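Here the complex is missing a single protein chain, while all its other protein chains stay put.
The first chain written gets the first letter, and so on, giving A, B, C and D; residue counts start at 1 in each chain.
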Amino acid sequence: MGSLLQVRNLTIRYQVDGAEPHHAVNDVSFDLVSGEVVGLMGESGCGKSSTALALLGLFAKQRAEVAGSIVLCGQELLGMKEAELQKIRGSKISLVFQEPGIALSPMMRAGDQVAEVIHAHRQWSWKRCRAEAETILARVGLGSAARVFSAYPHQLSGGQQQRVVLAQALCCEPSLLVADEPTASLDARSQAGFLALLRGIRSEFGISILLISHSPELQASVADRLLVMKNGRIIEEGSFEGLYENPLHEYTRMMLRRPYGVKNESRVEADAVLQGNSFDE
Amino acid sequence: MKRRYKLWATFAVLAGFHAAILFAGFLAPYSFSAQDRDAPYAPPSRIHFFDSHGTFHARPFVYGMKDDPENYGTYRVDFQQIYPLRFFVTGAPYKIAGLLASRTHCFGTAPGHVFLMGTDGYGRDQFSRLLYGGQISLAAGWIAAAFSILFGAIIGGLAGFYGGWLDDILMRGGELFLALPWLYFLFAVRAALPLQVAQWQVFLLLVVVIGLIGWARPARLIRGIVMSAKERNFVTAARAFGASDAYLLRRHVLPQAYGVMLTQMTLLVPQYILAEVTLTFLGLGVGEPMPSWGSLLASLQQYYVLASYWWMFLPTVLLIPVFLTYYAAADALQERVKSVAL
Amino acid sequence: RAAQRKEDLMVTKNAPGRFGGSITVAVRSDPKTLNPVLAVDEATREIIDCMNADLIHINRETQQTEPALAKSWSVSRDGRTYTLRLRSGVRFSDGQPFTADDVVFSFELYLDEKIHSSQRDLLIIGGKPISVEKIDDYTVRFQLAQPYAAAERIFDGLAILPRHLLENAYKNGTFAQSWSVSTPAGEFAGLGPFRLKEYVPGQHIALERNPYYWKADLQGCRLPYIDELVFLFVPSEDAQVIRFQAGDTDLLSRFSAQNFAVLQRGQAAKGYKLEDLGPGLEYNFLFFNLDNLADKNLPEIARKQVWFRDVRFRQAVSAAIDREGIVRLVYNGRATPLWSQVTPGNRMWVDASLAHPPQSLDRARELLKNAGFSWNSAGNLMDSHNQSVEFSILTSSSNAERTKMATLIQADLAQLGMNVHVVSLDFGAMVDRLLNSFDYEAAMMGLASGDADPTAEMNVWLSSGGTHLWDLTESKPATPWETQMDQLMNQQLVTMNYVQRKHLYDQVQEIVAQDLPVICLASPHILIGAKDRIGNFHPAILAPYALWNVDELYVQ
Amino acid sequence: MNEWDNGVLVSVRSLSKDYVQRRPFTRAKFTIRALDSVNLTIRRGTTLALVGESGAGKSTLVRCLALIERPTAGEILWNDVNLLALKKKDLFAMRRQIQVIFQDPTSAMNPGMTAGEIIEEPLAIQGIGTGSERRQRVLQLMEQVGVPAKWANKLPMEFSGGQRQRLAIARALALEPKLLILDEALSNLDLVNQEMVLGLLRELQAAHALTYVHVVHDLRMVEDLADEVAVMYEGRIVEQRDARELFARAEHPYTLELLAAAPALESIVAARLVRDCR
Partner (left out) sequence: MRYLARRSAHAVLLLLAISVFSFALLQWAPGSFFDSMRLDPRISSQTVSGMRAEYGIDRPFVVRYARWLSSMLKGEMGFSFAYGTSVGPLLCVRARNTLLLTSSATLLAWLLAIPIGIWGAASKGTWGDRACGMTMSALLTIPDLLLALILLLLAVRTGWFPVGGMVSAGVGGVDFWSRVADVARHLILPALGLALATLPILVRHIRSAMIDALESPFIGAARGHGIPRARLLFRYALPAASNPLISLFGFSIATMLSASVIIEVVLSWPGLGPLMVQAILARDVYVVIGVVMLSSVFLVAGNLVSDVLLFMSDPRIRVE
């Protein structure tokens, strides 16, 4: 499989009013192969979301300075014209925003927001886009899709909002999905469902995923490879089990291992219950 | 960094404008009421360095004027008379910033006249009148606009924040205000004032009245925003800390209307300055011989001025950058106080 | 019966013109009514006059009376009985004959107290309404309570109305509502050169040729020449000027000297001509509040009235005024300075021997000094109680010229050390002060009587007159010169001999110039524009300036 | 026997909350029952974990508890006092006792205020300390939650998601409340920071006998941090138990499902290794 995304020497500096610029991302390089799921982990504030935003070229000039190179399917994204970027965003590369609460327009119904994304990339009638949006919403686990469809974001629970955002990202079947904490406000059952969904589309369409998540469980379940970031740099890279078993840095170990819970005996029983319940369906 | 620089730059320019107006007495070569009955509607004096023979003069000069015998009421340059421009000349007495008496003017000519922007129908120097005019116009515009916005913010804020019957009462009250024929009120106020009150005071008073009456529009705009703003999560969050309504309004809700308030302000100041054009039309203007920007513009509204005396437009043209700087300042301020409308 | 009579056409002396075409004129506002009895304002009258005719008419060019619907008249020896012979065979615009009944009916309307015609007062002579009597179908007799010098002239502008159309309304008491602007065109009939064709509110009123009009030209062709006369309603003067310049309208009157200058520039190319007819009858003046303020609470003004009542003070003010400056700066030179109320345009009545002293500040200072005024170190004028002389001049904001004059006077008087404020109020507010509250110090006004004859001015100069602006509280003359003026005015009213009357009126003018109840300033010239293609165009200084001979105008 | 003697701090009795939503064009109303007669007891000095499916009504319950949403029916008793019937003045004092960290911390911060101002706000509103004391406290709080104090002048949108969440925690802690409600307050934090915040909370609990209601979706954390667990499902509390007990003796089918959906990390890693070997 060919390389889908090449990031070279990505550097992001935030312009801060009245203070010196803040280096959020420093000289980050990595590759992503088609169909691959790469996990990105790291301490809060280490620059993960910034990297994700940079991949989609979402920085305004006066806010941040972005340098380096981002090549997607042989196209350099940095410095690309906004109009061309617009065609790529959402259809080739799409992003699940970290905080759904602020990523949704408060003035539009949830269903319409999904439909808008479809409408932007498909030459479909508006009616068809809406129908498609409804099926996608159902697929991301919004059981009462009709209600959610016509609800405004402030009428939805955190989890519901997150799934709307997920639906937006998935609706056009992008070749690269950048998911920034996609399950942060999902309960365990919904998370499992989401994982199933990811696997499903991955096997179905062969999309690659850059998965940003703090949850080692999530990373362990889906990520083929793991990048560990610290202070804006990638400090370690490798397969999950490799890093889990013998990390180079203490930092990595701390990111991956929960300091609690393991010692609890009752947990063993629960584990036993879970044994049969694999995610592969 | 860049943003801050922009704000200060616009403020500096504004400060410059205002200083020029404050020190009008010094900058203006003539008194605003000095009539030169031999030179009504004289065109602007051109400032020369070279005379008609091509000789260079280190000191800039203006030519004299004489009546054009062929066209009544127009002038010709009199190349015989050369009046050098002098600086810090002694002329009509005035008060610096309204306090210190002085007779020194920034520039002028000893004999002859220098009319930088021509003269009006009485032969009064337009440039001087423009400078002096700003004093009353700016004061009027600012005061009235401030009143409107202040009342608008208070009333619109309360109506939008509490809703219900309070909203009904305040907004219906606003409608009542908007609907009444205020012209009559102004007539009445003007008529009720004694004749001895100075005209510019009357005018200022009327503009303030207009400003007081004018709260209804900003109030409605602000109310709309407040209605939406008070439902935002951070307002709820502050409520959970026990914030009082006054605090919420002041700290969280009204700031979301700053953008609209600023916009209203930048629109209202010019509008109130120009309100005088209408007031003059109704006989409620600042009154002769006091100049004001409104009255300068009001004189433009006659066809013959439009058709014959292009320099009468110069005040308008000069007002554009002033208003534009207000906009720029408002823009810069808006960036500073911006509240993301989410 | 009457219709069988031979038609008694009036033949005009003008050069014969061409028939057909239409003329468009702009007026400031819609007509308020089309009923001649109720019409008050200028625009309304101008339109109504084109559709109606009077018995005796004042020729606007000669300023003399001439026969109209009355082909001749005779006056009794005592000057109290007028017998008018009417033209026979004349028809209204609907084809119905005109007889003495219509005249009697019309005067009944004008004189009816309940109708409140603004013309009624003109018909009250010596405190009694004139009486009308039908002698036969074509003769009427008018009885006056006292001899009246200008009796013939009162018939001017009194339209004769068709009894057959209006009698019912009058009897039902609905006359006040009849012939309003919403009445259909078919219900009108008049004796004027035109009749109503169409009225579109706010836009225009179109009149068409009256086929029964009673005038003919030298060749015996029935007037008027033009088929259609359209009045456009253009509310602003500037818009009128621009539309005239654009060729939208054919005639233009009532515009400022400045606009005259603008129009002059394009004159040749645009195919119109402009005429400066010299001063009209309007006179602008400054006057001081001489009302008796005893029962008003206006101590400040009452204090200043001590100055105002001093004739030397008024003379000083008059002497200080730069009338030439006013003419030049306010009117671009298209006005005539005035020292009394009669303008040189009023050829029959102007006192040519009146002195025209030029501006003289020295003389003014001299007069003030004699009156006990003095100057302090700052150059301010102080009265004998050492109060500084400061007063305000009230002007109407709707009249830019008068405000401008006041501003010039302000600067003139500043040279005398007087501190003068110009207070311009809207007309309503100003009039309220002049007439009701008397809360003013000095004011500027202009008056233009509709007629050149001095009788039109009675209300102004008689001390009991309703337009005796400077002192409305007065019922008996307060000063000797006022007594004399009352006498002179009353006397000229009953004097039938022109030379004697002129002598009396000259004396009035001299008193005005000397004692200055009002300080006359200037009279603007009547300025007229017309398209070159308008024939028989003979504008006059009396209103309607260009349209007075509309029946003779033609389009080349 | 009086339940307050058992150390019950808050008792929620048959609390219901209905939301109204309108259909797009017809504008027809329909009602969403977000809470359906919820009964809940919260014991003083303990941590209650609230788990449940997304949309189950956890946040709604939290908002009702925090007295920023009026329930449709029911009562909330705090030491015998019905909080819903409180007068304005008492409510003001009560607010200090109950603090909440919202699920969506960003929208709960005024985007025009700096981080320092945001954290200082509750102190200022409640009138605690002088200006400089408050600022001192703000910096201290920021350090405690692991956000560099030098960033006190940044605007909220200039922080990362996790940092904003920590600012929210700092703000809630500022008033030292008796009852602290955390609505998924750790969801955006990495393990290290989670542990750090939890440590802080534990410390405070030990020192001041604080009571926590903690909405979590990560069952793995529950037994570590909670004394008691309440499971919500479709607007109702279906189970309330001792945290340890829950894993052993869960009864409600939904609870069982929930437990089943959260495998332990070891098992996943083991599964991966197995898969790799195959």
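We take it that a residue touches a chain if its C-beta (ideal position, glycine included) is under 8 Å from a C-beta of that chain, and two chains touch if they have at least 3 such contacts.
For clarity, every value in this text was computed on a predicted model and none was experimentally measured.
Remark: the absent chain touches shown chains A, B, C in the intact complex.
Listed residues C:H57, C:R163, C:H204 or C:R365: the one in touch with the omitted chain is C:H204.
One of B:A110, B:A198, B:A246 or B:L324 touches the chain omitted from the figure, and that residue is B:L324. Annotation: of B:A42, B:V277 or B:M290, B:V277 touches the absent chain (contact as defined above). Considering the full assembly, C:L447 is the residue among C:V104, C:L361 or C:L447 that touches the omitted chain.
By the touch rule set out above, chain A reaches the unshown chain at residues 53, 56, 58, 82-83, 85-91, 94-95, 97, 102-108, 116-117, 119-121, 152, 154-155, 165, 168-169, 172. Against the chain not shown here, chain C presents residues 24, 29-30, 32-33, 38, 40-41, 113, 116, 118-122, 124, 176-177, 180-182, 198, 200-204, 206, 230, 232-236, 238-239, 242-243, 245-246, 248, 398, 426-433, 435-437, 445, 447, 449-450, 456-460, 465-467, 469.
Touch with the hidden chain on the side of chain B covers residues 163-164, 168, 171-172, 175-176, 178-185, 187-188, 191, 217, 220-221, 223-225, 227-228, 231-232, 259-260, 262-263, 266-267, 270-271, 274, 277-278, 281, 297-298, 300-301, 303, 306-307, 316, 319-320, 323-324, 327-328, 330-331, 334, 338-342.
Heads up, the rule we're going with is that only the chains that are shown with their structure count from here on.
Averaged C-alpha coordinates put the centre of chain A at 55 Å from the centre of chain B. In terms of their C-alpha centroids, the spacing between chain C and chain D amounts to 89 Å.
Shared interface positions of chain B, defined as residues touching 2 or more other chains, are 342.
Within chain D, the positions touching two or more other chains are listed as 104, 107. Across the complex, chain B meets chain C through its residues 33, 35, 37, 40, 72-73, 121-123, 187, 190-191, 194-196, 198-199, 280-285, 287-289, 302-305, 307-308. The residues of chain D lying in touch with chain A in their complex are 19, 21, 23-24, 30, 32, 51-56, 58-60, 103-104, 106-107, 153-154, 158-163, 165-166, 183-184, 187-195, 217-221, 223-224, 244, 247-248, 257-269, 271-273, 276. Those residues of chain B lying in contact with chain D across their complex are 232-234, 236-244, 247, 251-252, 255, 337-340, 342.
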